[in-house]
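Shown here: the complex without one of its protein chains, the others still in place.
Naming follows writing order (A, B and C), and every chain is counted from residue 1.
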Amino acid sequence: MTRAPVVRCTDLAQAVALRDHCVDHLDELRRVFAETTRYGRLETVRTRLAGRHAYLRFVCTTGDAMGMNLVGKGVHHVLNEHLLPRFHGAELLALSGNLCTDKKPAAVNWVEGRGKSVVAEAVIPPDAVHEILKVRDVGRLVEAHTFKNLVGSALAGCLGGSNAHSANTVAALFLACGQDPAQVVTSSACLVTLEAEPDGGARISVSMPSVEVGTVGGGTHLTAQRACLGLIGVAGSCDADPGAHARRLARVAAAAVLCGELSLLAALCSNDLIQAHMALNRAK
Amino acid sequence: MTRAPVVRCTDLAQAVALRDHCVDHLDELRRVFAETTRYGRLETVRTRLAGRHAYLRFVCTTGDAMGMNLVGKGVHHVLNEHLLPRFHGAELLALSGNLCTDKKPAAVNWVEGRGKSVVAEAVIPPDAVHEILKVRDVGRLVEAHTFKNLVGSALAGCLGGSNAHSANTVAALFLACGQDPAQVVTSSACLVTLEAEPDGGARISVSMPSVEVGTVGGGTHLTAQRACLGLIGVAGSCDADPGAHARRLARVAAAAVLCGELSLLAALCSNDLIQAHMALNRAK
Amino acid sequence: MTRAPVVRCTDLAQAVALRDHCVDHLDELRRVFAETTRYGRLETVRTRLAGRHAYLRFVCTTGDAMGMNLVGKGVHHVLNEHLLPRFHGAELLALSGNLCTDKKPAAVNWVEGRGKSVVAEAVIPPDAVHEILKVRDVGRLVEAHTFKNLVGSALAGCLGGSNAHSANTVAALFLACGQDPAQVVTSSACLVTLEAEPDGGARISVSMPSVEVGTVGGGTHLTAQRACLGLIGVAGSCDADPGAHARRLARVAAAAVLCGELSLLAALCSNDLIQAHMALNRAK
Partner (left out) sequence: MTRAPVVRCTDLAQAVALRDHCVDHLDELRRVFAETTRYGRLETVRTRLAGRHAYLRFVCTTGDAMGMNLVGKGVHHVLNEHLLPRFHGAELLALSGNLCTDKKPAAVNWVEGRGKSVVAEAVIPPDAVHEILKVRDVGRLVEAHTFKNLVGSALAGCLGGSNAHSANTVAALFLACGQDPAQVVTSSACLVTLEAEPDGGARISVSMPSVEVGTVGGGTHLTAQRACLGLIGVAGSCDADPGAHARRLARVAAAAVLCGELSLLAALCSNDLIQAHMALNRAK
């Protein structure tokens, strides 16, 4: 999980010194950060400069928590106890300088990741393509994928939007499992690949670089939401291996997205999207 | 509301003819579209070509409904009854070719809009800046805004993300009012401006080009959600002026976002974001 | 060609009035614009608001000129003679408010176009695929295209970059023909599609929405550059059909890009890119 405060330095030279300090004294920053948390750990700080304004992207592990509060608290502490006292005249403009990036579509998350980064793959045998997906020719499925998810999204100027409807799946899972629904914005970023296999089957993958999930904190303690996490086997923190529950939840999200992508693409090919919506979507 | 099927033509010449046909016969397309709906109306069709693949972005009004199903049904009908029979060899690859764009961050929505486009402005008197927002100097507020929402988001490579946390507000409102939570992805796109007024007050605005909301259909009939819509005075369709309820809901969303932006920026300036989160955010 | 000044209005209400005025009085704006030019013509004004700041995107035809100066002069005149006197308190902040958008990668150009929008297509017979492109299996060519130009560019977060190297071709043509080399940034935006034909041939297309070219003005009068334009048959203005030369030059650019795309993809498939560079690229 990441948090990126913006610090206004006295001039560019000080901003460069601040950036270098974070590289050279990373161990000390980690120690100060650790004073505020049992589960979290500062991994690295990646700094970008806009003139004398330094954006310090703190990258942390956060156990089974999604970790925004944990990281925010630790970063606040590192700034006040370590960095700001050492850089006279530097001022914290905002604890989040939007390079984090939280809840806005952002290239930095797409490129560097945020939360969990997951890639999932499945090979669908020809039988399943024909009988279950009701697609006669896998080439037709690949074509729909290519011109919708790749070419269409490129025409639309999408960022992290090379998919059919990952946000639907992510939103449903987030609501059911007590995640932050505003983080659907970034967590649903997803690139799908789909290839025809030599035997007439299909190979599909989803790559999701910024799945922001946790199994403790936030809405995870609510009764219904905790029950859903329990069904998946990831309620609460994983004592044996802290972080394992959250990672598993991210993998489940990616697997669900993969299924949803396959399903919608097949429905578009057999052209029964509208009929299905009309039959199933309306309140009686 | 928009929907953009992708049609594979026999070659580029046919794709150009299809595009021109939609311009030249718009009235006829409107008539065919109208056969499927009482409230919806086809406004225009904006076509973009990727070689022989035509992406027809149908732009429609949808009364008080968010309108995805309504538009999907109408577009399906126009394709099957009017367009495809006239263009021999053209094939519908997918009813949605991702130029719509639904539930993915997309430049086309940011530039051309989708759903409602809303701009809201407020002038905050100096007293309120000092007493309520607890900000001593409005210049400090403008600086935090500039280097977080404008410069930070530019560094992060945001698309429609020049804001502090519009997605939080939009997600909350969408859940409360029975909207589609996956559409938070696109509906939360927002650009904030903040200026110091000569008297020491502040002028703030939010520009949100793609707020996808409705007051009929979807989750709006659920008891709690309908009650919330009722509180705002927009439950169900507006008989006197169809569409007025949905438009009002979009304006309420923008106003709420504006307030949330001001609040968070002020909290970042007075540096009590962490304290507030620690005090208020944790389950007892 | 487009130019988008940013005007700061007294408040949002005035900005809305300004926007509406440009729609309601378009003919009058056209008349005023026409006072400054013989060849240019104002087509429309698309306004976007960031609170009280109005960005007026003037869209004009410019005959055979690329047209930036022509449009800038006309917009300046419309502002000073017509708009600003009618909107008391409104102030021109900058004649270009960056929504034009000139010489920066911008979604607005990708979505709405700027300069000429060109789509070109070619069908390559199987013989040419094998003998000239030295590609044994067209499927291999499609695969390289898909995972480089579509998937790779999506991973990279490209905007208008679904191509192999359109900028190389555009830059070469722009230098040879006296175009503005800084406009390579926007003019090279290009989406390529490549499909296998049933007979083993290939179908390729390029879609370039913002090719900014002219055959009069700028560097087109220089001796060598004018000679190159002459070779293509488009030197100077086309008296019989003003604008025809510039349009043709844009089509030539797209055709050249198409060839370059095919050539590089084939070289990547046969894996002789490095050998070719080593053999041909170095100064003796």
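Everything below uses one rule, namely that a residue touches a chain if its C-beta (ideal position, glycine included) is under 8 Å from a C-beta of that chain, and two chains touch if they have at least 3 such contacts.
Because the structure is predicted, anything quoted here is derived from the model rather than measured.
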Candidate in contact with the missing chain, chosen from A:Gly40, A:Gly115 or A:Gly157: A:Gly157
Residue among B:Leu159, B:Ala202, B:Cys228 or B:Ala250 that touches the chain left out of view: B:Leu159
Touch criterion as defined above, residue of C:Ala144, C:Ile204 or C:Ala235 at the omitted chain: C:Ala144
Contact with the hidden chain (one of C:Gly40, C:Gly97, C:Pro209 or C:Gly243): C:Gly97
Interface with the undisplayed chain - residues on chain A: 11-12, 16, 48-53, 107-108, 110-112, 119-121, 123, 157, 159, 191, 193, 203-207
Residue ranges of chain C at the interface with the undisplayed chain: 4, 6, 8, 48, 50, 53, 55, 69, 72-73, 76, 92-111, 143-144, 147-149, 151-153, 155-161, 163-168, 170-172, 174-175, 180-185, 188-189, 221, 265, 268-269, 271, 273-274, 277-278, 281, 283
Residue numbers in chain B that touch the chain omitted from display: 107, 110-111, 146, 150-151, 153-155, 157-160, 162, 191, 193, 207
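Going forward, only the chains that are shown with their structure count from here on.
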Remotest chain, chain B as reference, centres from CA atoms: C
Averaged-CA centre spacing for the pair chain C and chain B, given as whole angstrom: 28
Distance from chain C to chain A - Cα centre to Cα centre, in angstrom: 35
Set of chain B residues in contact with two or more other chains: 48, 50, 53, 107-108, 110-111, 157, 159
